[in-house]
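Only a single protein chain was left out; the remaining protein chains are all shown in position.
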Amino acid sequence: MAKVPVQFTLNGSEKAEFIDSGTTLLNVLRDKIGDTSPKGGCHQGTCGACSVIIDGELRLSCLTLAETCNGATITTTSGLAEGGVLHPLQRAFLDTFATQCGFCTPGMIMAAKVLLDHTPDPSREDVVEALSGNICRCTGYEPIIQAVLTAARANSQNAA
Amino acid sequence: MALALQTFATVKDANTALKSAGTRYLGGGTLVVRAANEGDVSVSGLVRSTDPALSAIEVSGGKVRIGASVTMARIARHPELGSLAMAARAVGGPAVRNMATVGGNLFAPAPYGDFALALLALDATVNTDEGQTPIETFLAGRDDSRAIVTSVSFTKADSLRFLKVSRVKPKGISVLSIAVVLEQAADGTVSSARIALGCMADRPVRAKAAEKALLGKTLGQDGIAAALAAAGEGTAPITDPIASAWYRAEVLPVHLGRLLLG
Partner (left out) sequence: MELRKDYFADVRKDDLHEIGQPRPRSDSPGHVTGRTAYFADRNFPGMLHLKMVRSPHDHARIRSIDTSEAEKHPGVVKVLTAKDVPHNVYTILILIQVGPEDETVLADGKVRWKGEAVVAVLAETERAAQEAVAKVKVNYEVLPAVFDMEEALKPGAPVVNEYHGQNYYLYDSGECRKVRFGDVDAAFAQADHVLEQSYQSSPIEHAPTETTGCVVAPEGNDRFTCYTNTQAMFFTLDNTSIILQMPGSKLHFVGGTVGGGFGGKVDVIVEPIAILGAKLTGRPVCFIYSREEEMQISSPRAAEKVVIKDGVMKDGRIIARKVTGYTDAGAYSRHSPYGAQKGAGHYPGPYTIPNVWIDTYCVYTNRTPSSAMRGFGVTIGDFALEVQMDKLARLIGMDPLEFRFINAYRDGDMKAHRQPTEGAALIECMQEASRAANWPVAEKYMAMSSYKNGA
């Protein structure tokens, strides 16, 4: 079967792959490129574990066909740490015990990053709304909300 | 056979490609890619169009036209769409709203399709290359619809009221949803009413008996009583993990009452 080319920027580096038409971005990221930080939890758009940032917007990579991402800029959780230094959100998730089994964590961090990119000083309500498409079945929502608020405070202190 | 995607610059070419058996139109992917992921092998090909007209929002005078590829997120943050934005915000979580489209929502089976419900209350027109169809007719015949929806258009109504009832907030799945557009005469009596219900059938439906019962009445406890009593007439609520048909029928008058009096 004929392969189709896709080309996009992933976490700052150019990627080009030949894929089967109709392949989801989640499968291309995980199986072709080897970035397994987005997780497949439901493949239905319900759990948010596969969340990535495409051109600044939060998207579900399990429902996005990779071909529709040609030329896009994509961010995943594996690309957040710079030079071994954790992103403030990652640091906050660590410090506030906002992970349990860890499966929802990369998606949660993506949803939180989009929020903080647009709303640096969010209210608790903003955080709840921003994370509302992400399910944590260990039900550790409270520490996760606290982690996002903690990261926002850390950001504003660094900026000051 | 793999699931191949074909992309066309024009709706016309996409419509031609869509004539092949097993082919479905790809909007935001929240319905068709989901179905394919779950193993629905009846979908063998996907077609989409990148025509910019599909992504346009036009508001002029009292008229609104929204392209079929416009996402819920864009409507939710549009300054001129007023209470329609509330219906867009009721769909999914942030990521789903960045993907789900107006066109797609017209095809979303209950308990989804909260946005289409608002369009039904607005008595919108569904536009395709083949012509214009009133939304009520369109929804009733959507299973056989083949032409790509290009846009929806309607007369702006600031009186649109919208309510989504869910157990989880935010981003719960609908127990039911209700959209209402009312016009009132100078004396406060209802001169026209359109009430659309979600989850009270496999797709959004109008509560015709309740609409009729509201005419000439004032919006008070007594005035709406007959409408509430008739709210469930002709409905066939769905049963799913969120609620039973029985429960939905029981709570419909309560929530309709709150929306009318609120």
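For clarity, chains are labelled A and B in written order, and residue numbers in each chain start from 1.
The definition used in the following text is that a residue touches a chain if its C-beta (ideal position, glycine included) is under 8 Å from a C-beta of that chain, and two chains touch if they have at least 3 such contacts.
Not measured: the values here are computed from a predicted model.
Asker: Touching the absent chain in the whole complex: find that residue among A:Q90, A:S132 or A:Q146.
Answerer: Answer from the full complex: A:Q90 touches the omitted chain.
Asker: Per the definition of touch given earlier, which of B:E38, B:E80 or B:E183 contacts the omitted chain?
Answerer: Looking across B:E38, B:E80 or B:E183, the contact with the absent chain belongs to B:E38.
Asker: Using the document's contact rule, name the residues of chain A that touch the chain not shown here.
Answerer: So the residues of chain A touching the unseen chain are 20, 30-31, 34-44, 46-47, 49, 76-78, 80-81, 86, 89-91, 93-94, 97, 99, 101-106, 109, 135-138.
Asker: Quickly run down the residues of chain B that touch the omitted chain.
Answerer: 1-3, 36-39, 41
Operating definition for what follows: only the chains that are shown with their structure count from here on.
Asker: Averaging over Cα atoms per chain, report the distance between chain A and chain B in Å.
Answerer: 29
Asker: List the residues on chain A that touch chain B in their complex, please.
Answerer: The contact residues of chain A facing chain B are 1, 20-22, 24, 43-45, 48, 51, 57-60, 62-65, 67-68, 111, 114, 128-130, 132-134.
Asker: Enumerate the contact residues on chain B facing chain A in the complex.
Answerer: Listed in rising order, the residues of chain B that touch chain A are 2-5, 7, 26, 28-30, 33-34, 36-38, 46, 48, 73, 92-96, 98-99, 170-171.
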